[in-house]
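Just passing along the structure, written as structure tokens.
With one protein chain withheld, the remaining protein chains of the complex are depicted in position.
Chain IDs A, B and C follow the sequence of writing; residue 1 opens each chain.
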Amino acid sequence: METFLTILLDGLQFSSYLFIVSAGLTIIFGVMKILNVCHGSFYAWGAYTAAFFIGKFSDMGMPDALGFLIIVAAAIVVGVVLGFIIEQGILKHMYHRDEVLIVLATFGLFLVLEDVILIAFGTDPYFAYQPMALLDSVEVGGIIRDVYGLSLIGVAAVVAVGCWYLLNKTKWGTILKAVIFDREMGISMGINVPLVYTMTFIGGAILGGLGGAYIAPTISVAPGLGTEVIVLSFAVVVVGGMGSIAGAAIGSVIIGILRALAVHELPQVELFVVFAVMAIVLVFRPEGLFAPAKPRKI
Amino acid sequence: MKHTLIKKALSLAAASTMVLGVGAAHAKDSITIAVPSFLAGGAAGPFGIPAMNGAKMVTDAINKGTLPAPYNTKGFGGATAELIELDEGGGATKQVAEYRNLVEKRNVDAVVGYISSGNCQALAPIAEELKQFTIFATCGTPRIFEEAPRKYVFRTMGHATGDNVAAAKYVMEKFPDVKGYTAINQNYAWGQDSWRDFDLTMQQISKAKASEKVQFPKIFAGQYGSEISAMSLDKSDLIHTSFWGGDLEGFILQGAARGLFKKKKSLMTVGGTAAYRLGKKLPDGLIIGARGPYGILVKDLDTPLNKWFVETYKNIYGIYPSGPAYQYGQAILAAKVAYDKAGSDATDEQLGDALRGISFEAFSTTIKMALGGGHQAVTENGYGITKYDEASGENIVTDVKFYPASCVLPPEGVESVEWIKGGMKGAKC
Amino acid sequence: MTSSKPILEVRNLLKTFGAVVAAKDLCVDVSPGEIVGIIGANGAGKTCFVNMVTGYLAPTSGSIMFEGMQLVGKGPREVTHAGISRSFQVSQVFHTMTVAENLMIALAIAENRGMAALKEMDTPELRDKRDAVLKRYHLEKHRDLTVSVLSQGVRKLLDIAMAVVSKPRILLLDEPTSGISVEEKFDFMDVVMGSLKEDKVTVLFVEHDMEIVERYVSRVLAFYQGEIIADMTPKKALADAKVQEFVIGKRH
Partner (left out) sequence: MLKDTTSKVVLFGGLALIVLGFFAPNWIVNQFMFGFSRALAILGLMVLWRTGLVSFGHAFYFGLGAYAVAIIDIQLGVSDVFLRLFAGAIVAGLAGFVLGFIMRNYRDIFFAMLNTAVSMVLYGIVVKTESLGSTDGFAISLPTIFGMAPETKYPLFVVITLIAIGAALGVNYYLKSTAGRLTTAIRDNEIRVEYLGYSVARAIHLKYTLSAILAGCAGALMANSLGQVDPDSMINWTVSGELVFVTILSGPGNVIAPFIGSLVFEVLRTYAFELAPQAWQLIVGATFLTVIFFLPGGIWSLIAKLGRNKS
């Protein structure tokens, strides 16, 4: 029972940050049909920016509570700046190209951004423990947990609800869904698709950054951060169905829980279980568990 | 026509390699030493950079001849050394490729460094193949000199077996009532050997039971939430880890936030590096080692060489030298010893002969090249318990105890694992 | 071969997409050498019929016998191997290649079945064959142009030319003249039909243009809502009331 509860919480905690990152990835894919490899960099940049300023501010003797503000700010700044530059500077000029080629371009960007981090932030790991220390810890299921980690689950929930609301209850949502369903149709409906693209990419980037920024206080923020998270969120998005928020949610829960289960019960399989699931889903349900509807074009 | 142009293309490709390939030639009165270390990644800040600093500081002093006696002669056998700093990240295979370039393209005279056991293990055979005088500074896996005799490869510090045998002995002395122990180690040579040696020793000297679920996360994983939960739930009251660098610091911070170290005794064989960097964030009561008489364990050791090392380092880098700084420093020192003996124009063979089996005074201890046919150093090994000292605002270690090499390392010609399994015969404590 | 025995026998062919019935109980016999025109308003089920005969769609039920061989359950490839080819309403050609290359590949596939596919493709014999086809279909002047720059008419010619290199006994053409200018259309059809007659190919083609139908076909199948409402000579068909109403309709 204890173990079960623990695995559940560990799993959900892991799922939460996976979901925040993957949500961005899947929105970008859904709208723009771009599998954005450099999404991992958004994550890393979010983490670095947050960690950097949380450290700076607390050195300047500011209240640690500010940390939470910084986290959000970092995510937004990273998303807007990087997102805008990349979409306007690179991707915009590639939409007519083969989608696989665009993936490769984002891979190139990923490599570049990885090293720009080194140049910008140096090689020393950053510790932004203040927000985590602030929230203290509680005992759940016989073991102590840091409230901060648990709060991650809440944040993920907020993001999920937010996305759902945006997509289903706002004008923007209807526009997005139109473009997701059929780009040509969107254009014919007089939607300003280029604008939608830019906004979407920035939005996705913000989510990627948020994932990193929020996890930052719990890890030592060091180079190479983005490399693993990007394949993990690929797995999530593929399992859930590319372009579906609900899918991303389910996908990250499945993968998070499975991974936690592995760590507790069968540590050897921890890494490979994730991708095994991904492969199996691709084989038996290529469109993913929650594939968004597609127009028939034959 | 197309003919000629494709030929041109080929020759062009070839030519470009040739042209770019003008290697760095070196004069008689100077030598080049390649110093690989982690310059990027989680291991850089806590490990790679201090290590590199140590190497640079010592090399600089040697070039100027400002080391304390008996090393106050200028240069390496008279020659000033120029360091080539490079990153040892990116995986063993990449390092092998880079090493080949170092030797065959950049024609370095000596290679001194390497932190990752994975890299050392991969490079030992390559160094032998290329007949390149190489001193491993920090990496710990005992396999290197146990799996094959070496001619050109040396290691100037004790290997992981010493760390973990000493650790086990220390634990049983200070906390004889330990019931069970679990562990979290990185899943590569270093982590696997560390756990194996510690576990085997505990089986020999204690009644404590090993947990059946020990964690081996991927190196540089960074997030240990689930592992921490798993260990919290585990019945064991002791945690063994050979984590180092960013992984260790991440683990300590995440574990502390989850009260892990309040709940269980924790033994960190490479904990020393974290002591200076984490400051108040480092929980009290951790059992930490520095893989030998280095860093925080010898901070106050009052010998001219050590005082020089600690003070100079503090002056230049504003922080006390941690283990890696010592280990790289003494590896460079070993190079000087070899060159002083064999001369600056010595061949790799002669350098090897000069270093083989000798013992020399290093900054914090005497290094005896006693194992692996005189290629593997032995030193005493010790542990202490962390405590934050409000007065100085620094972490200190209490209950420091050192065990002589003869007590924690197998005699020449005996494999570590066999030695421990056989009840550590001939150990003189 | 006895021209009396039908080369194609379609029996009770049914195709439904959910509630929509695209083909209702179709029964057709086609004798060797016939030129059959298939007419009908959009959505009458003409293309669906062609797709079923050529294995692109699997019928819900019914049978299609070709020279005594059951085609139902066979895919495009088997149908092609059996001896039935088709052209497409929107020409299906290799758009990044030149006309010559397109034909070369079509010929190579037709000639080098199985292991032979690993033989070098570009042989003199094959080139001669290609040039013959180019000539026959009046494509020489376009031979080295990339398809993407060609006019609809030329693409359609190429599309058909590629369909016949496998020497089919039956060829189905889906709206051969759609997208071809009024001036061109007759020359176009003359070229196509001329060469098909030479090879004694049985032809079924879907067509909207009644002039074309009158001029080239020996028999008309009129489709309406998935059913064949008339199966007679073009003259009769064009006079027929039902056909007037449901097929040609908007003519007056």
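Here is the rule we go by: a residue touches a chain if its C-beta (ideal position, glycine included) is under 8 Å from a C-beta of that chain, and two chains touch if they have at least 3 such contacts.
As the structure is a prediction and not an experimental result, all values here were calculated from the model.
**Student:** Given that one chain is not shown, what are the shown chains it touches?
**Tutor:** Spelled out, the missing chain touches these shown chains: A, B, C.
**Student:** Sort through A:47, A:236 or A:278 and give me the one touching the missing partner chain.
**Tutor:** Only one of A:47, A:236 or A:278 touches the chain omitted from view, namely A:278.
**Student:** Could you tell which one of A:108, A:142, A:162 or A:194 touches the chain left off the display?
**Tutor:** Counting the whole complex, the residue in contact with the absent chain is A:108.
**Student:** So which of B:30, B:73, B:101 or B:203 would be touching the chain we can't see?
**Tutor:** Of the candidates B:30, B:73, B:101 or B:203, B:101 is in touch with the missing chain.
**Student:** Which of these touches the unseen chain: A:7, A:35 or A:175?
**Tutor:** A:35
**Student:** Take the complete complex as the reference. Which residues in chain C touch the chain that isn't displayed?
**Tutor:** 54, 75-77, 80-81, 85-86, 88, 92-97, 104-106, 108-110, 112-113, 116-122, 162-163, 166
**Student:** For review purposes, identify every residue of chain A that touches the missing chain, sorted by number.
**Tutor:** Counting only chain A, the missing chain is touched by 35, 37, 90, 93-94, 99-101, 103-105, 107-112, 114-116, 118-119, 123, 227, 231, 234-235, 238, 242, 267-276, 278-279, 282-283, 286.
**Student:** In the complete complex, which positions of chain B touch the hidden chain?
**Tutor:** Where chain B meets the chain not shown: residues 1-10, 13-14, 16-18, 20-21, 23, 39-40, 85-87, 90-94, 96-98, 100-101, 104-106, 117-118, 121-122, 124-126, 129, 186-189, 192, 216, 218-219.
Convention: only the chains that are shown with their structure count from here on.
**Student:** Among all chains, which one's averaged Cα position is nearest the averaged Cα position of every protein chain shown?
**Tutor:** The most central chain, going by mean C-alpha position, is A.
**Student:** Averaging only over C-alpha atoms, locate the centres of chain A and chain B and give their separation in whole Å.
**Tutor:** 36
**Student:** Please report how many Å separate the Cα centroid of chain A from that of chain C, as a whole number.
**Tutor:** Taking the average C-alpha coordinate of chain A and of chain C, the gap between them is 52 Å.
**Student:** How far is the middle of chain B from the middle of chain C, if each middle is the mean of its Cα atoms, in Å?
**Tutor:** 77
**Student:** Which positions of chain B touch chain A when the two form their complex?
**Tutor:** Per the stated touch rule, the residues are 39-42, 44-46, 48-49, 213-218, 220-223, 225-227, 229-230, 232-233, 246-247, 249-250, 253-254, 257-260, 263, 278, 281.
**Student:** Under the stated contact criterion, what part of chain A meets chain B in this complex?
**Tutor:** Those residues of chain A that touch chain B are 2-3, 6-7, 9-11, 13-14, 118, 123-125, 127, 129, 132-133, 137, 142-146, 148-149, 215, 218-220, 222-225, 228, 259-260, 263-265, 267-268, 270-271.
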